[in-house]
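With one protein chain held back, the other chains of the complex are shown just where they sit.
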Amino acid sequence: MVIVKRKELSLAEKLYLPEVVRGLSVTFRKMFEKPITRQYPEEPLEKTEVTRGQPRLVVKEDDSIACVSCGLCEAACPAYAITIDGGETDRAIEREPKRFDIDMLRCILCGFCEEACPKDAIFMSDELELADYSREALIYNIEKLKRPQAALQQRIDYVKKINTRWQTPSST
Amino acid sequence: MIEWSVLLAWIVKATVIYLGLVNVGALMTLAERKFSAWMQYRIGPNRVGPFGLLQPLADGVKFIFKEELMPAGANKMLFRFAPVIAALPSMMTIAVIPFTTKDVVLGGWNIGTFSIVNLDIGVLYILALGGLSVYGLIIGGWASNSKYSLLGGLRASAQMISYELTLILTILAVVVMAGSLDLQQIALSQNKVTDWNIWYQPLAFLMFVVATFAETNRHPFDFAECEPELVAGFHTEYSSMKFALFFIGEYSAMTVMACLTTTLFLGGPSVPFLEDPHWALQIAAFLAKAGFFLFLFIWVRWTLPRFRFDQLMALGWKVFLPLALLNLLATGVVKSLV
Partner (left out) sequence: MVKIIVNGREVEADPKKPLIKACHDNGADVPMYCYHPGLEPVGSCRICQVEVKQGDAPARVMVACRTQPAEGMVVDTESPKAHATRKECLEFLLKNHPLDCPICDKAGECDLQDFTYAEGQDAGRTNEPRRELDKRKSLGDTIVLDQERCILCSRCVRFFEEVPKQAQLTVSDLGSRSVIATFMDRPLKGKYQGNIADLCPVGALTLKKFRFQARVWNLIKMASTCGECSRGCSTTVEVLRGADVKRMRPRENEAVNKFWMCDIGRFSFDRHNRSGRLQGAAVREGVQLVPYPVEEALTRLRDELMREKSGAWILSPWLTIEEGERIKAVAERLGHAVCFVSPAPNSEKDDLLHTGDPCPNRRGLSELGIPAAPVAQALEALRGVKSAVLIGERIVELLGAGELAKVDATKTRVHLVDEYALDIPCVLSVYGVANCVERTGTWVNIDGVRGPISAVKAPPVGARSPAKLIDELVRLMPKLEKAR
């Protein structure tokens, strides 16, 4: 059994009033200090390379989408947010997504899709804001998800850097 | 036969005072949020109007458009009536508060002292009506047919009855000092700053202030709502304007109590170091003093943690009641000797 020894209170403390006054003086002083609130939409957060926002699809320099609709992100997605239908193209890589929907209401921004992607086609962009007036509008289709590679470059470089950790052979 | 000018004066005063009271109530909700924000390094409401000044208006509109809910098994009549009972007494008690001791003269038109009525038993009137407001709470709590509401209402009644005693006994000390139940007379008797009752009755003042906190169910004694234990206490089941009425009642009660404290202990409308101030100055002085007490309500709320209910009761019955009795006795003895 643990016996907690409480501090003996002095008379002033027992009276409680002086302590009340002390407390009041503390809160009164704090009223005049600078608030730390960030006025969010006007003062947005700084975005860094580790910012993990909503997933977006990479459009390569030759204007073709990097995604081959392999479905690994769909399978990896723990929230079942992704729906992909593939189709054939004439390009060297024969397969491309005809439909690529991410239900942003389901998406939990975990980044599993980014990790699962074998083609470096989906990355967590720095886009964080998500608001609309209907549920349908928040199911993003392929056109809404496409981003030029340059827009995602910071994150792409970061992910590559992280991944090289696992690629360097261990000392053993 | 009342003279028309007297009736008109009365209407003007009543209109100004009631509008003021309701507006103060509304502004208090904003002030509450603003001050609490500042004390916590925050900004507070700042989206509606300049500095968020129109926030109470937005809240009011929101309240009106909220869905009215009626709990299953509630006593419909009492459930609807309770917020009215809770809000009404404090609104009525403001009638006897003397905002000036001098007659107000508007461009040669004397409308008398700036209080709605000059009642020679003003103190009794306030105590009698003030005691009614507990009904609103306990009826609201009971009629909701919810355990949290009922417990909140029970606590409210226990607490308010306990502290009513302290309140009355401390007021009695002041009445003994002034020798009158007329608030006007009490205010007049403290015309000079050295005559203020706070200097002669510091203990009574202290207990009175604490009792007002308990009477208005304010922090640190807000056991009737006590969120961590009772969800929202007696108004758990209320929504829309009915809920808003409870709020208006609470803030009006606070305002009245602040006015009463000012009148009883801080000389009411008296202006320090001025023997014969202008009536407008008197109103300003009164509002400044009352404003301080309103700020105190907020200030204390965001400083002190909530008591335990048994601590509250122990304080009321074991400390304040004997002290108030002793204080009254001493006051009487001293007064009769001097």
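Think of it as A and B in the order they're written, each chain with its own count starting at 1.
Everything below uses one rule, namely that contacts are C-beta pairs under 8 Å (C-beta built on N, C-alpha and C of every residue); 3 or more make two chains touch, one makes a residue touch a chain.
None of these values were measured; they are calculated from a predicted model.
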Could you tell me which displayed chains border the chain that was left out of the figure? A
Residue of A:K30, A:K119 or A:R147 in touch with the missing chain, whole complex considered: A:K119
Please identify which residue in A:L24, A:C70 or A:C110 touches the non-displayed chain. A:C70
Subunit A positions in touch with the non-displayed chain are 68-72, 74-75, 83-88, 93-95, 118-119
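Methods note: only the chains that are shown with their structure count from here on.
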Which residues of subunit A touch subunit B once you look at their complex with the stated criterion? 17, 20, 23-24, 26-28, 30-37, 39
Tell me, which parts of subunit B touch subunit A in their complex? 35, 37-43, 206, 299-300, 302-304
